[in-house]
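Just one protein chain is left out here, and the rest sit where they should.
Chain naming follows the written order as A and B, and within any one chain the residues start at number 1.
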Amino acid sequence: MAHASRSEPFWWSLFAAGGVVAAFLVPIHVLLEGIVGPLGGPTPAADYDRMHAWLASPFTRVYLFVLISLPLFHWAHRFRFTLADLGLSRFGAWLAVLCYGAAIVGTALAAWLLITAP
Amino acid sequence: MTVNSPPNATRTYRPVMSPTWWWLRHPAWVQFMLRELSSVFIAAFLALYLARLGAFASGPAAYAAFQAWHRTPLSIALHVLILAFALLHSTTWFLLTPKIARVHVAGRSMSEKAVAGGALTAWAIVSALVAWWLLG
Partner (left out) sequence: MPQETIQLVVTRFHPDHDPVPRFQTYTVPLHEDWVVLDALNYIKDTQDGTLSYRWSCRMGICGSCGMNVNGTPRLTCATFLREYAPGPIRVEPLANFPIIRDLVVDITDFMEKLPRVQPWLVRQDETPLTGGEYRQTPGEMERYHQFSLCINCMLCYAACPVYGLHPEFIGPAALALAHRYNLDSRDQGRAARQAEVYSEEGIWECTFVGQCSVVCPKKVDPAGAIQQEKVSAALDWLKSVVWPWGNR
């Protein structure tokens, strides 16, 4: 007899929230900090002092935590299902541990780096 | 065997999908795979962001070295690729929004086009605000 899953709604909620955050924020960050900045544009990430001033605001730190952590769970969820659909479904439980585990480690790392940043 | 059944009355042929390469067989499935793959490139960007914070924590010299790497053609090319997949994620995500969330205004459900259009507009506004914040 099938039963309602207790874990899937939790992971799916994180996936959905992360998907929204990634959809809204990631392209503009990649464009400005990965392309425009290195090519000479003025972004806070362009040099140490500006980054320092930018990170001085608690808002920035909370913002960056959200930007990194939630989309990591978005990745973990999609990647778990993609791997299962590419022939690894018999390792289902391991895929979940691996993917969500990586997202949890990344989130903890983000928290630690943002709390301790100078 | 004591049971008599008509020859092959129950023999059916079950077609099998390649467990790994099935998605190459229909253009819509290739698009789907690219959409799912976008999350890997987004994760790469997040990992680079963690590395950025790590370099920043290690001090000005480490951060300058990290920035120098970002100016290499390899890094620019990588970021262009990441941007392409990030845009794929955003557009597919917002275009699918009306399927997930049915929006009712004044007792009537909004059309799928209107909801998707609203989501895409909101994306443009948020992107402009972030750009203004980062560059301002």
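Definition applied: a residue touches a chain if its C-beta (ideal position, glycine included) is under 8 Å from a C-beta of that chain, and two chains touch if they have at least 3 such contacts.
Keep in mind the model is a prediction, meaning the values are calculated, not measured.
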**Q.** Which displayed chains the hidden chain touches across the whole complex
**A.** A, B
Q: With the full complex in mind, choose from B:Ala47, B:Ala62, B:Ile76 or B:Leu96 the residue touching the hidden chain.
A: B:Leu96
(Q) Residue by residue, what part of chain B touches the chain that was omitted? (A) 7-8, 11-15, 17, 19, 22-23, 25-26, 28-29, 32, 36, 96, 98-102, 107, 109
Q) Please identify, in ascending order, the residues of chain A that touch the omitted chain? A) 1-6, 8-10, 12-13, 16, 81-82, 85, 89
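Here is the rule we go by: only the chains that are shown with their structure count from here on.
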(Q) Roughly how far is chain A from chain B, centre to centre by C-alpha average, rounded to an integer in Å? (A) 12
Q. Okay, in this complex, where on chain B does chain A touch?
A. 19-20, 23, 33, 36-37, 39-40, 42-43, 45-50, 52-54, 56-57, 59-60, 63-64, 67, 70-71, 75-76, 78-80, 82-83, 86-87, 89-90, 93-94, 122-123, 126-127, 130-131, 134-135
Q. Can you name the residues of chain A that touch chain B in the complex?
A. 19-20, 22-35, 37-39, 41-48, 51-52, 55, 64, 67-68, 71-72, 74-75, 78-79, 81-82, 85-87, 89, 106, 109-110, 113-114, 116-118
